[in-house]
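Below is one structure, written out as structure tokens; comments come after it.
The complex is shown incomplete by one protein chain, all other protein chains being positioned as in the whole.
Naming follows writing order (A and B), and every chain is counted from residue 1.
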Amino acid sequence: MTNTFIYKFLLSILLFISSASAMAELELRISKTSDDGIPIYLANIPGGANGIIEADLKRSGRFTVIPRNKINEIPTYGKTLNAGAYSSIADYIVRGKPLSGGLEVELTSTSDNAKTIYKISSNNNTRRIAHQAADKIYEKITREKGAFDTRLAYVTVTNKTSDNRMFRLYVSDSDGHSPKAILSSRLPVMSPAWSPDANQLAYVSFEENSSAIYVQNIFTGKKRKISARDGINGAPAWSPDGKRLAMSLSVNGSPDIYTANISNGQITRVTTSSAIDTEPTWSGTNSLVFTSNRGGSPQLYRIAASGGSAQRLTFDGKYNSAADIANKKLAFVRGNRGAFNIAIKSLNGSGADILSNGQLDESPTLSPNGAMVAYTTLKNGDNTLAVVSDNAEARQFLTSPVGDVREPAWSPYLNQ
Amino acid sequence: MKTITIKSTFAIVLSALLLTACSGQNVKESTTGSTTGDSNNSTVTNTTNNGGATSGTLGADGNSNVTTSEQEGNDFTYLPGANNDPNNTQDISLAGLSDPNNLLSQRVIYFDYDKAAIRPEYMVLINTHAKLLSKYPSLKMRLEGHADERGSREYNVALSEARSQSVKNIMVAQGPSSTQMRTIGYGEEIPIVRGHNTKSWQKNRRVEIKYDDY
Partner (left out) sequence: MFKLIAKHPGAVLSALIFHGLIVALFFFSFDWTKKPDAEVAGIPISLVSTDSLEKQANNVAEEVSEKAPNTEILKEKEIKETLKKQELADQKLLKQKKAKAKKLEQERLAAEVITKQKQALIAKELADAKKQKELKVKALAEQQALEKEQAEQLAKQKQEEQELAEKKANEKAALLEAEQRKEKLAESNKLEKQKQLAEAEKQRKKESALAKKKAEKAKELAKEEARKKANNEKRLAEKKAKKKAERIAKRKAEKKARLKAEKLAAKKKAKKEAKKKAARQAEKEKAKKEAEEKLAREKREKEEAERLAKQKAKEKAERAAAEKIAKAKAAKERAEKEAAEKLAAKKAEYHRKWQEAQVKKKADEAAAEAKRKSDAVAAARQKSLQKESRGAKISWGGRVQKHVDRRWHPPPGTKGKQAKVRITISNSGFISSGINIKSCTGSAEFCSSVKEAFERSEPLPRPPSKYNFNKSDRTITFIMD
């Protein structure tokens, strides 16, 4: 009986081995560590839109832009393109031309010569035309929505340690270009947060010698005070439906999470711990992720917007805070062994990937498609903005006005 | 006897197996261990002391940092001086506020990393200011809390607010009305010194006592 069992066991092993070696089908391995993006060639577009598109695509960490000199001469847009001839160099070829203030862009696949033409209408901000073209190309190839034609809000400080220090709140394109200051103050301005329609910013200002939360229209400059209670009024976060602001208030003692109705200013308490609860961010319309040191060190927790018990989300590292959520991804600050870095995790997953490599990186904000993270990092002693792709393949420092630049907030998709 | 021999062979085979399987891991562990050890020599944080405990206090390391800074930081005194004697019968009056030799001229309290607890050496200073407040009930004071640049900004606002709150709580115990004191947490927004090192960070982790009219 046992003998037959042994024979069967050995036989099954033999069969297993022989079947594995006799397999004629290909077996290939794909590892996450690969760093080559989709090779794409951008022909020169009169007006230079190709440069903006190139920077956008590179920033996403999903493309390898083929150097211009790899193809000697490509037929200008309008002339016949035999794309198949370039299939060994690039997967896609982009050509285009300006078109009555806008842009016409053609995307050709070198594998099947399939062409797609996009017409981008004119815009006062000419760079946005190129960003929109980049979005189209990005979406066509990666099949996820592009987020290049979006905005960033951020705070700058000049004369940081002197009494002349000046805080400014800026709004710029997603690549840091076309910055526009919408607020300046001698006292701290911090924590900008976009409304879902991308027309308004909520922020914290100490302009009246104590903290208060304001909401300001970025186009008209019109602003409104939402909360100026005793103690902390901090960390505003707009609900996805645009009706509520989550925030951290210490009016009842220790800082806790509250939601405020934007139309009437009424607040609802969400957390009731005696520890620090702050930095709320919405995870859908009915739940919040926030930072709390209730367990002894700052960690991320999730709670229903209506309150209840909180569920701890982070367990690795001594310091996890400042969460931002977009497209089911969660970016946050992780402090470990004295360094603070930007980490990203799947909202419902367990592990996390470290995306940044600085010493004191902070304030992560996800692009609306979750493909990129903007954050603050130290560069030459000052804070500056960087954008890293969610796969950590690409990292760009954004151009910004003088001074210390910090607290980026990535806008939702723009409607206009 | 037979079973024993068989058992012993098993034991040998198994132990050999385990040894071979574990040997690789051992090597790995030892190398990572050494690298972390190296890096910790110059670290300020308390990772080595606290091990894996998430709720560990930062007291030990924080204190050692203080002493280091004390020795090095000649340009900046942030501890009460020799005159900080509980039996010192100094003039606790408004005039004392402008006397550089008076304890009341000392108006900064420093904290440990990620802590809002008051170090014992500051109790006298805080109590002295509290006595002044009790003496002059119309006197008003702002307690401006700050944090160093490490960690996230809003968390640091809350932390700095908590620091000023803990100063306020000690003062209230001495008699003054709580309405005489107002707390503000500025977080890491207003550092007193630039620099991204332990020395600068210690100087920036503070609560500043500010009298409204003095």
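What we mean here is this: a residue touches a chain if its C-beta (ideal position, glycine included) is under 8 Å from a C-beta of that chain, and two chains touch if they have at least 3 such contacts.
Computed from a prediction, not measured in an experiment: that's the story for all the values here.
Across A:107, A:344, A:385 or A:398, the single residue that touches the chain missing here is A:344. For chain A, the residues in touch with the chain missing from this view are 2-3, 6, 9-10, 13, 20-21, 23-38, 62, 91, 111-112, 142-144, 328-329, 336-339, 341, 343-346, 348-354, 357, 359, 371, 390-391.
Definition applied: only the chains that are shown with their structure count from here on.
Distance between chain A and chain B, defined via averaged C-alpha coordinates, is recorded as 33 Å. Within the complex formed with chain A, the chain B residues making contact are 36, 39, 43-45, 47, 50, 53-56, 114, 149-155, 157-159, 161-162, 182-187, 189-194, 196.
For chain A in complex with chain B, the touching residues are 157, 160-161, 165, 167, 188, 190-191, 204, 206, 209-211, 231-232, 234-235, 248, 250, 254-255, 276, 278-279, 291, 293, 295-299, 318-319, 321-322, 333, 335, 337-338, 340, 359-360, 362-363, 378, 381, 406-407.
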